[in-house]
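The other protein chains are all here in position, but one chain of the complex has been omitted.
Our next item is chain A:
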Amino acid sequence: MSRARVLETCDEAVAGIQHGSTVLVGGFGFAGMPFDLIDALIRQGAADLTVVSNNAGNGDVGLAALLKAGRVRKVVCSFPRQADSHVFDELYRAGKIELELVPQGNLAERLRAAGAGIGAFYCPTGVGTPLAEGKETRTIDGRDHVLEYPIRGDYALICAHRADPMGNLVYRKTARNFGPVMATAAGTTIVQVGEVVALGEISPEAVVTPSIHVDRIVAVEVRRHTVQGAR
């Protein structure tokens, strides 16, 4: 099965996500956060999840709500600690959640590598820092590099601006962030969009994520939040 399906509800869209899955969650703070899919995932009940996302939740909604519901075993992210990351902070300090901290660019490139079939790559980021400890290194053109492996998800939950019925996606402003790379890096990519438009309404020149990467689409009323206490 390769063609994307347009579904009626978020609950249908997240059906079948098993306990213990690795779930890639799009968004940078609240921009691009798939709030409605996450709410559906909380209702669906999958637990013991590994979540890969840039942050570890803001406020009490979206990813923070999933954490608060106790469904997440491990977070792989670049920037957990923020002014409003109290849900994660409490779980982490209580030893109830595991953290793998990854530099933001490595997070993006490791996802990209997964989606692009790259076995691993050498990258200068993090050389000589605690985040490169224990990793294989190599000097290339006189510069030290660290070997980094792909991050692949069982599922990706992302938010895009518009989809067509084929599953071609366009995003909006900086809400694009991790969506396009996560869409390529998961076994099943689930997308919430503001609207599904008729075939042909998205110019082929403007498509950001081509349909081949998209499995399930659901249109939801756009709900946006602004991070409180942002710096």
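List of remarks:
Basically, a contact is a pair of C-beta atoms (placed from the backbone, for glycine too) under 8 Å apart; a residue touches a chain by one contact, two chains touch by 3 or more; residues count from 1.
Everything that follows uses one rule, which is that contacts and distances are computed from a predicted model.
With the options "Multicomponent Na+:H+ antiporter subunit B", "ABC-2 type transport system permease protein", "3-isopropylmalate dehydratase large subunit" or "Acetoacetyl CoA-transferase (Subunit B)" in hand, the undepicted chain maps to the protein name "Acetoacetyl CoA-transferase (Subunit B)" (source: UniProt). Screening A:42, A:131 or A:212 against the full complex identifies A:131 as the residue touching the chain left out. Annotation: of A:38, A:65, A:87 or A:175, A:175 touches the absent chain (contact as defined above).
Residues of chain A in touch with the missing chain: 28-32, 54, 58, 78-82, 88-89, 92-93, 99, 101-109, 111-112, 123-131, 171-181, 208, 224-227, 230-231.
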